[in-house]
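What follows is a set of notes on a single structure, which appears directly below.
One protein chain omitted, others in place.
In this document, chain identifiers A, B and C correspond to the written order of the chains, with residue numbering beginning at 1 in each.
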Amino acid sequence: MTASQPRYRVPAPKLRPGDAPDFSHLDIPAAGEAKRPGIDAGWAETQPLALGLIRALDHNHQAVGEWDPQLQPDVLREGLRHMVLTRVYDERMQKLQRQGKMSFYMKSTGEEAVSVAGAMAMRNSDMVFPSYRQQGILFVRGRDIVDMMCHCISNSRDNLKGRQLPVHYTWAEGNFFSISGNLGTQFPQAVGWAMGARYKGEDQVTASWIGDGTTAEGDFHSALTLASTYQAPVIFNVVNNQWAISTFQGVAAGDAPTFALKGLGYGLASLRVDGNDFLAVYAATQWAAERARAGHGATVIEHYTYRAGPHSTSDDPSGYRPKDEFEKWPLGDPILRLKNHLIGLGEWDEERHEKLEAALNELVVKSYKEAESHGTLHDGPLSPVPSIFEDVSADPDWRLVRQRQDLGV
Amino acid sequence: MTASQPRYRVPAPKLRPGDAPDFSHLDIPAAGEAKRPGIDAGWAETQPLALGLIRALDHNHQAVGEWDPQLQPDVLREGLRHMVLTRVYDERMQKLQRQGKMSFYMKSTGEEAVSVAGAMAMRNSDMVFPSYRQQGILFVRGRDIVDMMCHCISNSRDNLKGRQLPVHYTWAEGNFFSISGNLGTQFPQAVGWAMGARYKGEDQVTASWIGDGTTAEGDFHSALTLASTYQAPVIFNVVNNQWAISTFQGVAAGDAPTFALKGLGYGLASLRVDGNDFLAVYAATQWAAERARAGHGATVIEHYTYRAGPHSTSDDPSGYRPKDEFEKWPLGDPILRLKNHLIGLGEWDEERHEKLEAALNELVVKSYKEAESHGTLHDGPLSPVPSIFEDVSADPDWRLVRQRQDLGV
Amino acid sequence: MNMIQALNSALDIALEKDPNVVCFGEDAGYFGGVFRVTAKLQEKYGLDRVFDTPINEGAIAAMAIGMAAKGLRPVAEIQFADYIFPAFDQIISEMARIRYRSAGQFTQPIVMRSPWGGGIRGGQTHSMSPEAFFTHIPGIKVVIPSNPYDAKGLLLASIESDDPVIFFEPKRIYNGPFDGQADGALSSWANHPKGEVPEGHYTVPLGKAEVVREGEAVTVITYGTQVHVALAAAEKSGIDAEVIDLKTLTPYDIDTLAASVNKTGRCVIGQEAPRTSGFAAELSAQLQEDCFYALEAPIERVTGWDTPYPHAHEWAYFPGQQRFINALKKVTETA
Partner (left out) sequence: MNMIQALNSALDIALEKDPNVVCFGEDAGYFGGVFRVTAKLQEKYGLDRVFDTPINEGAIAAMAIGMAAKGLRPVAEIQFADYIFPAFDQIISEMARIRYRSAGQFTQPIVMRSPWGGGIRGGQTHSMSPEAFFTHIPGIKVVIPSNPYDAKGLLLASIESDDPVIFFEPKRIYNGPFDGQADGALSSWANHPKGEVPEGHYTVPLGKAEVVREGEAVTVITYGTQVHVALAAAEKSGIDAEVIDLKTLTPYDIDTLAASVNKTGRCVIGQEAPRTSGFAAELSAQLQEDCFYALEAPIERVTGWDTPYPHAHEWAYFPGQQRFINALKKVTETA
């Protein structure tokens, strides 16, 4: 038999490879329109925000409206620097992966504002349970780039002893949880951590990040249910970059107009923000963090953005979506937009920007040289072979002792 | 250490054993107020209905408003009969369980309208995936009472060969799926069945029922996500009887004001109905069934009711909630309310009601005598012992052949 | 004490002793659990230390994971072992691997308690023995007591362990030992030596099995309810069987097991779970490797059938005395 009219609705994107990118069907609310309720707002008060779009940077790159966090120029420059560094780092690591220096890599290109502005709006003492696309947080929190690279190339200085795939960072000192390869599992865990912080009498806030596609997992429901029941101080970030590998957001969303709307069903405050607008992401995160710290419970924040690159180094988007969609993405590039905002303020210029890029490129190249001096996945040195038997539990039982003997190490 | 101020919010009911029942804090919308949108309504149009309460029978037992299904008196009398039979059956079976005639039993007392009106508003050819508290559906669909009892006492005529706990009915002929002891699993399965019906070009609608407590399971999220994505012809009934064994609804609901609200987060039409109002349950189910059949997709219906009896024969509510709450439940008893409505219409009277109860009591007693003639759990005869090795798969492999030999049967 | 009281006493002591211990589960708070194991503890320790959870086992496990990573010692109850599977992914993919994948930066001192096993006419969803699944997960310990004394000591040891423990409680023997004779009189722990449980704190070490009956003719290895069935079968059979209560399944006490099998040269292993790939298979495989030259007959497995747990014919499924006696005869008569 051959293809016929589908007997049930199977969502499909309007455009596929070969089509010209076209986002004209989107109507995007103007910057500055959204109202900013008090941090003790009930879920119902946030409904317009869950269905709308919080934007602070207008088309002239001016900061407008109630959600302008009114940041000092040096804070903005710091954010710009972290975003540029994130992009430079991603580009470099992807190249190195292609050269066989590491087994795998995942870029966050186009989504830098989500992780950088989100992290900057929180305290470094706040806890994060990220997915694999928020490396920007690590730059904000000042993790040593060489250490990050040593993890990615699984060498002798990898703080994870070569056990995890690249980009699956863990950094306890930086209040950065162990990234899981299993989607969604971190979301309800973040609630447990947040309750633990409350239990210990700390005012620590906990944030987690999840993709649009992963909102379909049961763990998403577990997380929002727990947070609503125990009123936990959590920020649930849904990074809607519109793609889950080859699957467009509509397959997870179904008839739901936004992902933020899902949060309202649990009685949680829910916001939808322009994820490529550094100021909007900052302001929304700041609102949610204050709300959580003040004891008003959790917030769901949908970050509306676009996955500019392939899903990972194992993926080629040309097989399922139009080329150059990112160039046409109406909400633009988060780095360009913040850059232009700073220039508009007279606090930045092209020359300084080029210098910054050059400096960060150099930093990354230099860092990689140092990282490589501690070994690479292929040529070693790696963490010692017997280390594969460590940390299974506090101390190895007889089975691992025997197995290590069997391996002869 | 001893009890201190809780460090995170743990929801608890206002009243516990020893307290006098009190529902004065509830403000219950008047009957007839709710508007009835077209069956093609979008989720947003249903929001007032998801937050309000659909009621058709007013305090004088008159049918009022747009949600009055305008049923003929004989249909109402049929509904009354099924509800009375359900209650009589439940009472009897519970007694018999106490006498050791069966291992376990679960009543649906106080919730009869949910299953009876729901089933009557659907076609018998529609598929149902019930939980363990919708036996009313079986009476509506005309299942032989003796067969039902034979299952409950696990005798030689149990159509499930004694394999399932009592009340975990299966009746394929009646389009009644196998009831699972695992909470919530039937909800997403119902979507798969509904898609299968569509796939086969049938206009069959599929309904499932789940408890307030079970909405917390991941399967609830799976079900609503699938239905929203594939626009499946499903009715998701959430039976909010306010208790999950000893746990009050607030632990599952958290800050969500209603369970119906959860449906909106998926872009699904969502209704909240007075579950003790036969007419309202009928009308809401009819609306959802028409909507599904017309290809407009799924509906979530929260049935606001009260679990009048213990959770099961293994439970004693006096350990966790005030006595006699059901007597004080402002939405009353579904049987009494329909009875008084019929009397108000001049279509029923006390004498006929007593006759009906007597007749149904007799029917149940007589049926049990017959059922017992096919054996009981303790004295047998049961399904033949070797039958425990049947139906594991289409044909037993060598392992079961050997194991049957080991058992010597 | 009966086993419920013993477990309750262990939790009471743990809550008293360590402010980081919290207990939660479905109906485990105010009501004290459907089997009353957490009874009165919320009243005593407060709403935030002993509390009810939504009905979502995966959420319960995930909450425990997050709390444990933060430094608490959660003791989570899964209402029945049959309902632990919605939590399976959080347990195998997360709880079991977080220490490893974080190279020790985060640890998981968690106990997942759950009533386990059949013999209570619970049907296929209140009778399962899913221990084998968890014994195949690196990083997880599996503990199953067979009496009140061990239940308390093993639970305290599990709570004090710095790694996740799946703690299964044989509900058939909560109130008294059970020799496998369905029609026999109900016995109580009152007149059983292992029913004598000290009020105070003590632990029973994880990873150690106990020879509960000495014998020369054959070694019987089992755990939980089956320990009592095996003991009764040994008595009845008149065979000089050595019976070992395993207590901890992973890591199992290979030294005690191998020493006994090397002594007797014969071995019967009992489990209530379905036969194929049950834990008896692991023990049999490892013991034939370690004790091959001492074995005088094949190691026999006494197990449940490869079927779901039936309801009406529960006793045709449950491995009772006769099935142990047949196995004992078979391994001692051969060769």
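To be clear about the criterion, a residue touches a chain if its C-beta (ideal position, glycine included) is under 8 Å from a C-beta of that chain, and two chains touch if they have at least 3 such contacts.
The shown structure was predicted, so the numbers you read here are calculated from the model rather than taken from an experiment.
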Interface partners of the hidden chain - shown chains only, full complex considered: A, B, C
Which residue of B:Asn182, B:Ser314, B:Asn340 or B:Asn361 touches the chain not shown here: B:Asn182
Which of A:Gln134, A:Thr214, A:Asn241 or A:Thr258 contacts the chain that the document leaves out: A:Thr214
Chain C, residues in touch with the chain not shown (by the definition above): 82, 85-86, 88-89, 92-93, 96-97, 100-101, 124-125, 132-133, 135-139, 250, 273-274, 276-282, 284-286, 288-290, 292, 295, 297-301, 305-308, 335
Touching residues on chain A - with respect to the absent chain: 1-4, 6-8, 10, 12, 16, 103-104, 154, 158, 161-165, 168, 180-184, 213-214, 216-219, 244-247, 251-252, 314-315, 319-320, 377, 382-383, 385, 387-389, 392, 399-400, 403, 406-407, 409
Contacts of chain B with the absent chain, listed as residue ranges: 127, 129, 159-161, 163-164, 168, 170-172, 177-178, 180, 182, 185, 187-197, 199-200, 218-219, 221-223, 225-226, 229, 390-394, 397-399
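Following the convention adopted for this analysis, only the chains that are shown with their structure count from here on.
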Most distant chain from chain B by Cα centroid: A
Distance between the centres, which are taken as Cα means, of chain C and chain B, whole angstrom: 36
Multi-partner residues of chain A (at least 2 other chains): 195, 199, 218-219, 221-222, 225, 229
Sites on chain C at which at least two other chains make contact: 48, 53-54, 56, 58-59, 86
